[in-house]
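Complex shown without one protein chain; remaining protein chains in place.
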Amino acid sequence: MHFFQTDKTKHFIPQYKQFLEEHLYPIELDVLTKPFRQSLPRLQALRAKAKTLGLFNPHLTEKDGGIGLTLVEFAQVSEVLGTSPLGHYIFNCNAPDIGNMELMHEFASDALKEKYLKPLQRGEIRSCFAMTEPEFAGSNPVNMGTTAKRVGDNYAISGHKWFTSSADGAAFTIVMAMTDSENKNPYERASMIIVPLPHDGVEFVRNIPVMGDAGEDYLSHAELKFNNCTVPITNRVGDEGKGFALAQARLGPGRIHHCMRWIGICERAFDMLCKRAATRQLDEHKMLGHQQVIQHWIAECRANITAARLMVLHTAHAMEAQGAKAVKEEISTIKFFVANVLMDVLDKAIQVHGALGITDDSLLSFWYRHERAARIYDGPDEVHKTALAKSILKQYGLKF
Amino acid sequence: MHFFQTDKTKHFIPQYKQFLEEHLYPIELDVLTKPFRQSLPRLQALRAKAKTLGLFNPHLTEKDGGIGLTLVEFAQVSEVLGTSPLGHYIFNCNAPDIGNMELMHEFASDALKEKYLKPLQRGEIRSCFAMTEPEFAGSNPVNMGTTAKRVGDNYAISGHKWFTSSADGAAFTIVMAMTDSENKNPYERASMIIVPLPHDGVEFVRNIPVMGDAGEDYLSHAELKFNNCTVPITNRVGDEGKGFALAQARLGPGRIHHCMRWIGICERAFDMLCKRAATRQLDEHKMLGHQQVIQHWIAECRANITAARLMVLHTAHAMEAQGAKAVKEEISTIKFFVANVLMDVLDKAIQVHGALGITDDSLLSFWYRHERAARIYDGPDEVHKTALAKSILKQYGLKF
Amino acid sequence: MHFFQTDKTKHFIPQYKQFLEEHLYPIELDVLTKPFRQSLPRLQALRAKAKTLGLFNPHLTEKDGGIGLTLVEFAQVSEVLGTSPLGHYIFNCNAPDIGNMELMHEFASDALKEKYLKPLQRGEIRSCFAMTEPEFAGSNPVNMGTTAKRVGDNYAISGHKWFTSSADGAAFTIVMAMTDSENKNPYERASMIIVPLPHDGVEFVRNIPVMGDAGEDYLSHAELKFNNCTVPITNRVGDEGKGFALAQARLGPGRIHHCMRWIGICERAFDMLCKRAATRQLDEHKMLGHQQVIQHWIAECRANITAARLMVLHTAHAMEAQGAKAVKEEISTIKFFVANVLMDVLDKAIQVHGALGITDDSLLSFWYRHERAARIYDGPDEVHKTALAKSILKQYGLKF
Partner (left out) sequence: MHFFQTDKTKHFIPQYKQFLEEHLYPIELDVLTKPFRQSLPRLQALRAKAKTLGLFNPHLTEKDGGIGLTLVEFAQVSEVLGTSPLGHYIFNCNAPDIGNMELMHEFASDALKEKYLKPLQRGEIRSCFAMTEPEFAGSNPVNMGTTAKRVGDNYAISGHKWFTSSADGAAFTIVMAMTDSENKNPYERASMIIVPLPHDGVEFVRNIPVMGDAGEDYLSHAELKFNNCTVPITNRVGDEGKGFALAQARLGPGRIHHCMRWIGICERAFDMLCKRAATRQLDEHKMLGHQQVIQHWIAECRANITAARLMVLHTAHAMEAQGAKAVKEEISTIKFFVANVLMDVLDKAIQVHGALGITDDSLLSFWYRHERAARIYDGPDEVHKTALAKSILKQYGLKF
């Protein structure tokens, strides 16, 4: 069903597919099982190649050096890139950089744009986003211990962050900190501030080992301590007290990107599942795929992935037409719906691969480990389900 | 998300909604809990009213007395009608009549059309479709005991059928019978033949009691015996040996109708669920809807129903664009996907209603009982999942 | 695994099995599909036969005319009886009578025992239990509208009850009513009072139609109105204000009985499922049971039923050893665990039976319809899960 196909998707998607098949699929496992920095030279070469081919920055307007896709078009590209764990990185539209670019594009001063956004868009630097804190439940975003106190023309930032993805090697971070923790409106207490890295006031505690991976460079999640870290007030992105609103704005299209990336993973894992089922000998007469139970997994996975994609693309379409606020319910819906389809498809694909599926010879192990987080970050399933239901029940007059 | 809205749906759907709310919702429970014939007079009056309002036959072209909707448009009307167990009946687009109309429209001779199709379209008579047999697994449609032997210019039909829905009171049945049971191609053994009812050669064994309902008139499932039942060869619909192909053709759009009817049930049950949750007092401080578990059911149901609708409408759209054959996989997909969403939504709605949900004071009990069949008829879940998976695995080179 | 076998179970269980196979399995479908009173003569004859054989009242001590089983032994008999919808009724240990007998045995005055308990034990009369109310969530048992006001030596009872099972034809009801609705302790507000039936002050509103069955006599659920219904204070069972405590006491072993009855249904449905799978022809080479998906259902059902039985028997054992209070958590556990296994087994058995499974030619339809209530009455799943979890979390110091 090619309902959302456009001239641009017809033009670009085959090019992205070809690039991934030629350049990423052959190397991705090797990259993922080594310390990341060892692979930087060849990854940089591929990023350069992507630029040459005019495929870099698929999320940016042509003016900004991109290819000028609509959200619905980029969503479809994002699916293709998601089929490799390196896809978004190679084309410079990986989290957290893409979210930071969107945020700065919309809310940063011209000076900040010049200094931080432009080199990010050119792929010269990487960035990170310091929001989650170990001592506070991430599912409550107005709950936070990090503070930014005004001292003259500066902010002095103190606090403890973790899961600051890709901080290792990043040129700057955007940090979420309380600038007015007494504000009666809990949604107006925090602000977003750019901190260049490395920085005297920022202690890089460690890369947190996650699901068996020590983490390094782009593929890492850092624990950071801000110890009276001082930056000029002009480093703030957006108005003071608008941190929460900006975070929400950042998340809107971000969830579309994530969900489409997950669907890319689903499709690749589904393809692996089917290939294995069609070729793995069970006995002299039978392949694995002749087993009815495996056939039913295939049918159920197919149905669920298709359902997931339709929901995300319709949400993207509606977001473009009506704005992010109008599709708040749909955004919550796709967040938990797609993340669960993803985990289910990966589980089935592993089961069909048997012992091979749990080895690091298979991408499935990488995704099984690292995408478990999909049901946790950006709001766990439970938060999104509750939010969606409350929004519905309010329409029935229930008070909360 | 109004992606599939058209001028016609904008014009007609509010009218259908209003009709149901005014005329059907208030009476449906009363009709369902009485022998059906007691309600015929007032139902006939409503059918007449529907004609007067120009809402009768939403599935037919304007030339044939309908309102000329595309499949995607009719699908959306079908959802609205599905919110009441009487909806399709009142507007003359209920199964099995709608399927018989489509079949005769495409394949019957002019004489048969004049005699059987026209009065059916005018809503003057009802019909039925005799295919399922108690001794043969319905999931294997080439497996059948009923035979039609040529005797001169007649067929002499003998066999045992059941689940011939709405046979009680029908003016004719289309019967599926083996005309060439030795044909090497099992798919070319059967033909479809019209038998007027009542008929000397057709023994009406009984209305089968189904899920606590004795069954009567339109709301019934008959067991029939064909005892050397003789009808002219000209009563055949389509070519001899093409019964299976016709049955498939009949099922294609039929599954769209069914699936959208189920989505209508889902939406109504979901609405009942939310209303109950928002208004049922748990204690002095709390409504049922304040319970997080119920909130999550609401979120999951909402997600699943939306996913189901998108899948069906996209399938309908593709069927119109590319024909029924091209969407064989999608048709199998929606059949099992939507039927399972339906049963899950009904289960949750009942649970939220507590004791009330299992009484016949609630529509939920009716649907819980009668829609369990959705996972069985027109191919049980298992058959569709297997078919879908085999179709996919063939693309990976697996042989069956 | 015959871990809980005793001399008595070895002696009696084969006799109960034989009785059911000879006398109940052949007639049960016929009884269930007719108005119940039509079958009373032959059912009374079977009850008389059960007495003659010394199998009546398996729940009572030998002194009281029973066969003197322990709870663990009776549990195993209850499973066997549960394989037929008529089993418990024939042997006089059906709900609600068995619960009323236990209650009166422990808490009623000698006079009440003589007048109500003895004839009930002899099987001469039937009784009912009026607790649930339509206007109050049954899941909150201290929430109730029915009041019993002292007027001289009498209680004047007013209120609205429904789901008073088997009230149609019962010789008395035990009614739960508020005798002190202002009591600070909500658990000491209600009392239990015996009301002989029929009674001037009790309006028999109707048998509530449930899941397609009008209901009659033993197989019915009544709606009753108590309109200033006056009975002597001496009709109270137990102390004033102890109604809730008595209800809890009544439910303890009652849940064991119910759960074992459900396991009996599971085993019978599982047997039907396997028989069907082993004998239903799919094509010339294959039975339904050759399908791997159906094999897996069989394996999963088998595992779940065995797990359920072990949990119930261990709970029964612990209840005998340590009393009902000590196994409060286990009682909650088996209530939701077994009810869900039951619904799952019935669903699978129906699916394997195809169209036949939804007809009233099959017991499966009866159970599918009427046992849906298992997840609702005596506390819905949600209430038991919450209770169990709170009890566990309190041990971790969480306050509620």
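Note that the chains are named A, B and C in the order they appear, and that numbering of residues resets to 1 at the start of each chain.
Methods note: a contact is a pair of C-beta atoms (placed from the backbone, for glycine too) under 8 Å apart; a residue touches a chain by one contact, two chains touch by 3 or more.
Bear in mind the structure is a predicted one, so any value in this text is a computation, not a measurement.
Trainee: Using the touch definition from the header, name the shown chains in contact with the chain that isn't displayed.
Mentor: A, B, C
Trainee: Please pick, from C:I125, C:C274 or C:A324, the residue that touches the omitted chain in the full complex.
Mentor: C:C274
Trainee: Going by the contact rule already stated, which one of A:E73, A:D168 or A:D213 would touch the omitted chain in the full complex?
Mentor: A:D213
Trainee: Specify the residue from the set C:Y16, C:Y218 or C:F336 that touches the hidden chain.
Mentor: Of all options in C:Y16, C:Y218 or C:F336, contact with the hidden chain holds for C:F336.
Trainee: Out of C:A45, C:A111, C:V151 or C:A307, point to the residue that touches the absent chain in the complete complex.
Mentor: Checking each option in C:A45, C:A111, C:V151 or C:A307, the one touching the absent chain turns out to be C:A307.
Trainee: Using the touch rule from the top, list residues of chain B that touch the missing partner.
Mentor: 291-293, 296
Trainee: Which positions on chain A touch the chain that was left off?
Mentor: 33, 132, 134, 136-140, 143, 162-163, 208-213, 280-283, 288, 291, 293-294, 350-351, 354-361, 365, 368-369, 372-373, 375-377, 380-382, 385
Trainee: By the contact definition given up top, give the residues of chain C that touch the hidden chain.
Mentor: 1, 3, 274-275, 277-279, 287, 289-290, 292, 294-296, 298-300, 302-303, 306-308, 310-311, 314-315, 317-318, 329-330, 332-333, 336-337, 382, 384-386, 388-390, 392-393, 395-398, 400
The criterion applied here is as follows: only the chains that are shown with their structure count from here on.
Trainee: Work out the mean Cα position per chain and let me know which chain is farthest from chain B.
Mentor: A
Trainee: Between chain A and chain B, two touching copies, which fits better, same or different residues at the interface, with half of the numbers shared as the threshold?
Mentor: same
Trainee: Could you tell me the distance, in whole angstrom, between the mean C-alpha positions of chain B and chain C?
Mentor: So the centroids are 37 Å from each other.
Trainee: Report the inter-centroid distance (CA atoms only) between chain A and chain C in whole Å.
Mentor: 53
Trainee: From the mean C-alpha coordinate of chain A to that of chain B, what's the distance rounded to whole Å?
Mentor: 43
Trainee: For chain B, jot down the residues that touch at least 2 other chains.
Mentor: Counting only residues that touch two or more other chains, chain B contributes 294, 382, 385.
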